[in-house]
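Missing here is one protein chain; the remaining ones are kept as they sit in the complex.
Each chain carries a letter (A and B) given by its place in the written order, and its residues are counted from 1.
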Amino acid sequence: MSYLTKSPWIIHYDASSCNGCDIEVLACLTPLYDVERFGIINTGNPKHADIFVVTGSVNEQNKEVIKNIYNQMPKPNVVVGVGICACSGGVFRECYNVSGGVGELIPVDVYVPGCAARPEQIIDGIVKALGILDKKYKDSKKGGDFK
Amino acid sequence: MDLLIFLILFPLIAAILMLLLPNGEIRDAIVKIAALIIAVSSVYLFIETFGKGISYVTIGSETVGMAILLCELVVAIFIIAISLKFRKYIVAALAIVQTAILVYAEEFASVETGFLNELFVDEFSVIMALIIGIIGSLICVYSVGYMKGYHEKHADVKDNRKLFFFVMFLFLSAMFGVVFSNHIVWLFFFWEITTLCSFLLIGYAMDEIAWKNAFWALLLNTIGGVGFSGAILFILVYSGNGDFIYLNNLIAAGPVFAMIPAALIAFAGLTKSAQMPFSSWLVGAMVAPTPVSALLHSSTMVKAGVYVIVRFAPIFELSYIGVLISLVGGVTFLLASAIAIGQSNAKKVLAYSTIANLGLVVACAGIGTQEAVWAAILLIIFHAVAKSLLFLAVGSVEHQKKSRDIEDMSGLISTMPKVAVMMLIGIAGMFLAPFGMLISKWATIHAFVNALPPFGMLLIAMIAYGSGITVFFWAKWMGKLIEVKKKSSPLKKEATSPEMFTLYCLTGLTVITCLLFPLISGFMIEPYIVEVYNGTVSQLLSLNNMLIMLMMLVLILLLPLSLGHFSKGRTVVGQYMGARPGVSGVSFAGSMGVTKEVELSNYYMEEFFGEEKLSKTGVILTIILLIVFAAVIILNLPGMVM
Partner (left out) sequence: MTFEFFTNSSFIGAVLFILFAPLIGGIVMGIDRKITARMQGRVGPPVLQPIYDILKLFEKENMVVYESQNFWILSYLIFIVVTGVLFFAGSDILLVIFALTLAHVFLILGAYSTGSPYAHVGAERELIQLMAVEPMIIIAAVGLYQVTNSFDTAGIIQSTFAPVIVLPGIFLGMVYILTMKLRKSPFDLSTSHHAHQELVKGLTTEFSGSTLGMTEIAHLYELVFLLGFLFLFFGTAAPLIGIAVILIVYFLEVFVDNATSRVKWQFALKSCWIVTAVLGVLNLLALYLI
């Protein structure tokens, strides 16, 4: 196991969520769920983060933002789409200004569906993401770099 | 020791030559040759006198003595005439008073002085001579390139370079005179010439502002001159012993006899070294071309002021006069540093930092213990080297960027890498650990703890706050230099070749003096201290600590090698800009499709460190101190005269 799995730092971006999933993500930090038990910290800085948590569907305004955040995260990193909107666009899918889920823009590693996704589900999704993070790290070791 | 006379006369001859030669290649070449000769002969002086302690030169001629007195009068008449012409009646009045005192003293001297040992040289003089000879002449070389560009850019200023180089060399000559004079009247003569030279150089542009500042400098320096002539009057008329007109005898006489003249001369030193409340002349002096500022701030003028105070330091040991001088220095150090925070004009920052550092020297000299004098001399050396480097670097940047504002130096490391690196070294030399000034600051703290209680602790508090402040304004300047928003290609030619040559030399000197400081201390400063304090010198800085300092310095010099390692295998990604969409580089997208590039500016904290408020405080505080100072002198007078 790499240390990445012991200390995953998260950056959370609210694409165009109804705030339901956001509140559930933040609920994970509260005493009841306390994700810091796993070393998870919510940083506000992509350059420090390992896991990119996106809630809400992607719209025309924030496409660039999501790409920018993703590009500024050092590798290895993983993307977790939280909530059905982040997975597929959800009920907003047909809106004129919505282009769909996060997966259409950047590679998503774990989808956590739900409306809103429950904290347990989110934590489960992130723990799954840790496995992928570990695998990416080991692959990169073999490959020599993070490309 | 004809070398001393040579060092005084040669720059004088060079100066006269400058008046005769027209602008052009030949003059430029002669400036360089003369500068080289001056530098080489000051180094030769160092070798010649190495390990020999103090030695005297007797000219022993009544004629020379008279000639000096006559020249003195000519200088005074010139000052009075030009002051009257510009209707600066106060300056004229002060100059008249000062001359009158001097003439009265000479005329009614109650004692025979004779002419013996008029000149002398010891380790301290040699250190000063090296500073003047090497740094001063390097600045002259720099001026060759700089002044050409200066006149191309300032078409409105009359090209008076003949006079400029004349005064520059005259200045060097006078400075050598100051540090070699043993006869106090001679010292005063050279002293007055430096005042005159600085007046002419500050007024070089001959416009309204230049004259205003030049006369302001002249006014404050003549106030000091009155104090100096008062000291001569006291010695010649009241002391009852003509031998005291010689520095060595006066200092050897100890505080009982020497306190009053020493205090008066130290007062003159305070004006010349731009201590508060007199500091404003040095700030005003930055209207002059940059090499002039460099000369005034590093190797001449202000150094003459601290030189005399440090000379008399043994007299001040554990005395109230000394404590008062120290407090003036301490207040100046603290407040001038604080004012520097609020300034974005690079030359102004440098000016205030000079005032502050001289304050530290003065504070040490006032304490007057062995350790304090040791620290003071080190401060003089390191300050001279680093400050001249900084001024000249700023001058070269100003030529390229058309601005002397620190904000405009943003990312200089990318556009003018060589100058920027040299500037960084200069700034590091001013405040960072293994470099020069900090060694002295450290010694200063060591010295202050043993000073006259409880004033020592007061001075410690001043230095503690002051050094925090110093870190702030230097570090933010360094930050500005290396802060690169967007990489750009460096300029092909950053400055003219004489300028670059001077900068390289001074950068080298900055590093070398830091590396060699244990030797400088061991072979130059400690013997001097042993001599003036008649005896063994306590271990001023343990060998261990010197070794650690050197190891740190070597470490810093080696660390840039890591840049080679760090340039490989890195992913280069631009700055995080809050992930704002639609723009590239260091800019933000505003509403309505407007893109704004980020402007990064340093903190100046005007509400805390406003120039006006702090200078006013400083002036009031130091004037109070000087009033007490005057009172102490007057209270001591009758006892002395009796």
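Following the convention adopted for this analysis, contacts are C-beta pairs under 8 Å (C-beta built on N, C-alpha and C of every residue); 3 or more make two chains touch, one makes a residue touch a chain.
From a predicted model like this one, the values you see are computed outputs, not experimental measurements.
The chain not shown here is touched by just one of A:G56, A:P76 or A:G100, and that residue is A:P76.
Shown as candidates are B:I445, B:L515, B:A589 or B:I623; the residue that touches the absent chain is B:I445.
Residue-wise, the contact with the chain that is not shown comes from B:I469, picked out of B:L200, B:I469, B:I520 or B:L621.
Although one chain is not displayed, chain B still touches it through residues 411, 432-434, 438, 441-442, 445-446, 449, 453-454, 457-458, 460-461, 463-465, 467-469, 471-472, 475-476, 478-480, 482-487, 542, 544-545, 547-549, 552, 555-556, 559-560, 562-563, 566-567, 569-578, 586, 598, 600, 602-603, 608. Contact between chain A and the absent chain runs through residues 2-4, 6-7, 9, 31, 34, 36-39, 42-45, 47-48, 50, 72, 74-76, 137, 146.
Rule of thumb we're sticking to: only the chains that are shown with their structure count from here on.
We define each chain's centre as the mean of its Cα atoms; on that basis chain A and chain B are separated by 61 Å.
Every residue of chain B that touches chain A in the complex is listed here, in rising order: 569, 571, 573, 576-577, 579-582. Of all residues in chain A, only 13, 45-47, 61-65, 68-69, 71-72, 74, 145-146 touch chain B in the complex they form.
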